[in-house]
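Sharing a structure below in structure tokens format, with a few things to ask.
The complex is shown incomplete by one protein chain, all other protein chains being positioned as in the whole.
Order of writing sets the labels: A, B and C. Residues in every chain begin at 1.
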Amino acid sequence: MTSTTADDGTAEADTDTDAETDETDTLTLVEAVRDALYTELSLDERVMILGEDVGENGGVFRATAELVDEFSAERVVDTPLAESGIVGTGIGLALSGLRPVAELQFMGFSYPAFDQLVSHAARLRSRSHGQYSVPMVIRMPYGGGIRAPEHHSESKEAFFVHEPGLKVAVPSSPADAKGLLIAAIRDPDPVVFLEPKLIYRAFREDVPTAAYEVPLGEASVRREGADVTVYTWGAMIQPTLIAADNVAGEAGIDVEVVDLRTLSPLDTETIVESFERTGRAVIAHEAPKTAGVGAEIAATIQEEALLYQEAPIRRVTGYDVPMPLHELEEYYLPQAIRIEEAIRETVSF
Amino acid sequence: MTSTTADDGTAEADTDTDAETDETDTLTLVEAVRDALYTELSLDERVMILGEDVGENGGVFRATAELVDEFSAERVVDTPLAESGIVGTGIGLALSGLRPVAELQFMGFSYPAFDQLVSHAARLRSRSHGQYSVPMVIRMPYGGGIRAPEHHSESKEAFFVHEPGLKVAVPSSPADAKGLLIAAIRDPDPVVFLEPKLIYRAFREDVPTAAYEVPLGEASVRREGADVTVYTWGAMIQPTLIAADNVAGEAGIDVEVVDLRTLSPLDTETIVESFERTGRAVIAHEAPKTAGVGAEIAATIQEEALLYQEAPIRRVTGYDVPMPLHELEEYYLPQAIRIEEAIRETVSF
Amino acid sequence: MSTQNDAEQYGHSATTYGDDKPIRILDTDGTVLPDAEVPDLSADELVSMYEDIKLARRFDQRAISLQRQGRIATYAPMTGQEGAQVATSYALDDQDWLFPTYREHAAKYVHGMELESLLKPLCGHRDGYAIPDGVPIMPEYIPIATQIPQATGMAWGNRLQGNPERAALCHFGDGATSEGDFHEGLNFAGVFDVPVVFVCNNNQWAISVPRDHQTASETIAQKAAAYGIEGIRVDGLDPLAMYSVTSAALQKAKNPAEDDRRPTLIESVQYRYGAHTTADDPSAYRDEDEANAWREKDPLDRLQNYLTATDILDDELEAEIDDRIESRLTDAVETVENATTDPDSMFDHVYAELPDRLRNQRDRLRALREKYGDDAFSEVLE
Partner (left out) sequence: MSTQNDAEQYGHSATTYGDDKPIRILDTDGTVLPDAEVPDLSADELVSMYEDIKLARRFDQRAISLQRQGRIATYAPMTGQEGAQVATSYALDDQDWLFPTYREHAAKYVHGMELESLLKPLCGHRDGYAIPDGVPIMPEYIPIATQIPQATGMAWGNRLQGNPERAALCHFGDGATSEGDFHEGLNFAGVFDVPVVFVCNNNQWAISVPRDHQTASETIAQKAAAYGIEGIRVDGLDPLAMYSVTSAALQKAKNPAEDDRRPTLIESVQYRYGAHTTADDPSAYRDEDEANAWREKDPLDRLQNYLTATDILDDELEAEIDDRIESRLTDAVETVENATTDPDSMFDHVYAELPDRLRNQRDRLRALREKYGDDAFSEVLE
């Protein structure tokens, strides 16, 4: 289930698309999120948005800008300040036949809703033996690097990946953001949709104006290479691509970069297929190292492809410390330099 | 930091102990938990217990039986039914100078308290740059196998292991239960203390009557062997030891069993040291496979000891599904048969 | 016969009795209280309600005995509370949604679940919590209070989709009112003015914790003020009062008058006669005298007295009812005990489509079972 895309990160080539025209807009990632919401609100009257400050204010990151004007305060709803209430009522809304897209303002504020997410959203299909389902998206800006105060830079995707019944998607480009979010909204199961806010406005790219899906569960090869694979996602794609270029230029190391895009269910096939070609891997993520998603990827690779393994799989991650205040966040986050060093070590093992 | 103990699971030999006598009581695991609480309530007036039904009722598993009569309703406190309130006030109690031991009735009911645990208990020391700390224990019975309804069989230790600032301990025997719990209560940091309720009353062993600590952060070799190491903890020690005996008898395979005892911080030294001797490993845990603590152990081993690795490290775990109702839980949990099969596959790789 | 004793039982303290006296229609001896308005139910409906309450009580006894024999797992009895359960479900329209806890067996039965469905989770079948097609009931909620925001969301969704006459009725206990989800769910209900009725089954205990240790608020009904919605106290051992109040609350939820808000919090003042569950021993924390005082107001007896006094019920009808109940119970137990579960089904319905990882796990389990047989999996786990 691999989809190979060009270095520029667009994913048009092989995505399922309802597009009837070739029209595109040049959008940032957060604009593409808004475009996906706009598109689905237009196409499907069951879709609604709820969260703190998503209405008049258009979301603290403007991901829902002006949607309330277009679609009414019944479909784009400012809620009271209560995350368990948002996810809990969202579950009820989904059960009633709607397609709620809940925004939690930052991943660090998703924990009050943790019980509703893991005990109910994730399990109501299984509990009811398929009778009920929770087709709901829970959007959360996540990750560091924006000089934000504590709790605003969380990257704890592993919490959601560990819970059966949830899906977890993370775009790394505007085009993927739109396609993955549309796929998430149309998905019959609850999807935690993580938005790397560091790259919300970092760059623009052409995004089809029509509706299209980037299927959940499919990783994407962002850069092809023969010597070592770097597995990563979200905002860490950028330093990884820089690191790949640097080691190519300086040391002639040919790096493949796999953007996982969906963290649950993991695309084991693409992960293993790439590894079987390169025999070496580095994993880069922002979350703390211990018990992060990187551990699952490394464990899976050695389980499925040990005979191809030529070096230890290194993890370049956030440290096992609370995210520090912003003066040190550049040391905390996987920088290109750290990824380069790990690539060199892996290749020269 | 290895402590090697006899097959019978006692850990007396090398634990720090305040014992002045050699007296022992023959206790079940849950009685040993109660004994630890009794001991610390007696020795340290700052220690108090809070939770649902811990008072008159003595806890739904009787872990606090009669403690309220011994120590008063001010030190053994029945709280309102509110887990975030229990952990949140527990944090305040700890900050005020007390040593609260909170009971959450089942791990499946810890999620309403998740925010207080991960955003505050775990981080207040770091946030205040060492000025404040949260010397608190959060006890939770966990794991399946007791024919309990949904939510009563959770095993999501990975959630807590992934959060820097928390410690996570899991005893697998009465003697360890007492020593680890006393260490946890005396620890200056918040400890999530997981009690494998499947073996609450499964067997008895001699437990010193005096106070003693089993240090946090030290794994224990429960069975020595040369061919393959099985890493496990809690109730899964039992099927693992059975599996080890079975493969020894049938196929002459010599299995080492490492009981991790503390899942955070992980005792990497003992993990790697054993692996360097056996070169092969199986990991057994009840939690769902994906992004479980087993992934971290496998990832760590290949990172630190790839050159010793002779076979893929297999994980025998709960499946990536919600714990089924009790008719199927024997299929869900790692049974000896599943562990045996994995050992054979690993050894014959 | 509202005695002082009564006041102590119903109110937080005797002094609050005046204001917060729970609504009651049938006095504790089954006579209609002066000024009380008996709800408009036909003789047949009243008999049927009586039969359902009686069935509930027998179901309870049967389930407890099955549990003692080790034939089913832990069970949460409802004796003393069945009157309120049956009455609230009688107040529902067929299409209204029911959000039950682990204790609302009778409420579910009356709203459309077969007895078999009530027993299934107790037998641990994989599909234990499955809901039959077209029955608007949620699987029981075990984590306390989590159903409350979900019921609000369901009612809100119905209103948004132009069906405000499809209400949600949400059960929970007195203990549940301490959870954050109670607060958030009621607050959302007030803000979005959704067609929901919250029924707090205040049975005076949350396992071993008594009501007055759960909160310092004098009544639970008064908590409604914090959400700008109506709160009302009812004698939960009076099925007619429960029926009247719940019907009115549902009516208001669906078609509120000009100044009314749709949601209502009903505090149903009742008592758990028995243990919290079959795993619980109430003698550890409470006095049997207390329970006995409440048993004096028993809902089944009250309704029986009322129906006998009004010539709706006689010995013959009673005998017919008893026979029907016994044979239904026997059939249900037999059906459920004969069912078994395919281990493969554990992997079903985790997602709409089975992901590769899960398929591999399922296949591996299948292969192991083929190789070693199912007996290899029934080893003692401990």
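Throughout what follows, a contact is a pair of C-beta atoms (placed from the backbone, for glycine too) under 8 Å apart; a residue touches a chain by one contact, two chains touch by 3 or more.
Every value quoted in this text rests on a predicted model; they were computed, and no experiment measured them.
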Displayed partners of the chain not shown (whole complex): A, B, C
Contact partner of the left-out chain, one of B:84, B:110 or B:173: B:84
Contacting the left-out chain in the complete assembly, out of C:79, C:178, C:203 or C:305: C:178
Of A:90, A:112 or A:190, the one touching the omitted chain in the full complex: A:112
Hidden partner chain, residues of chain C it touches: 178-184, 187, 190-191, 193, 213-218, 222-223, 225-229, 261
Chain A residues touching the omitted chain (full complex): 52-53, 55-58, 60, 78-85, 108-109, 111-112, 145, 147-152, 198-199, 202-203, 235, 238-239, 242, 289-290, 319-322, 324-333, 335-338, 341
Chain B, residues in touch with the chain not shown (by the definition above): 48, 74, 77, 79-80, 82, 84-85, 87-98, 112, 115-116, 119-120, 124-133, 164-165, 167, 187-189, 217, 265-266, 268-269
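What we mean here is this: only the chains that are shown with their structure count from here on.
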Chain occupying the middle, per Cα centroid: B
Most widely separated chain from chain B, with each centre as the mean of CA atoms: C
Chain A and chain B: spacing of chain centres that average the CA atoms, whole Å: 32
Contacts with two or more other chains, residues of chain A listed in rising order: 84, 112, 115, 119, 126-127, 164-165, 266
Of all residues in chain C, the ones touching two or more other chains: 126, 129, 143, 180-181, 350, 355, 357-358
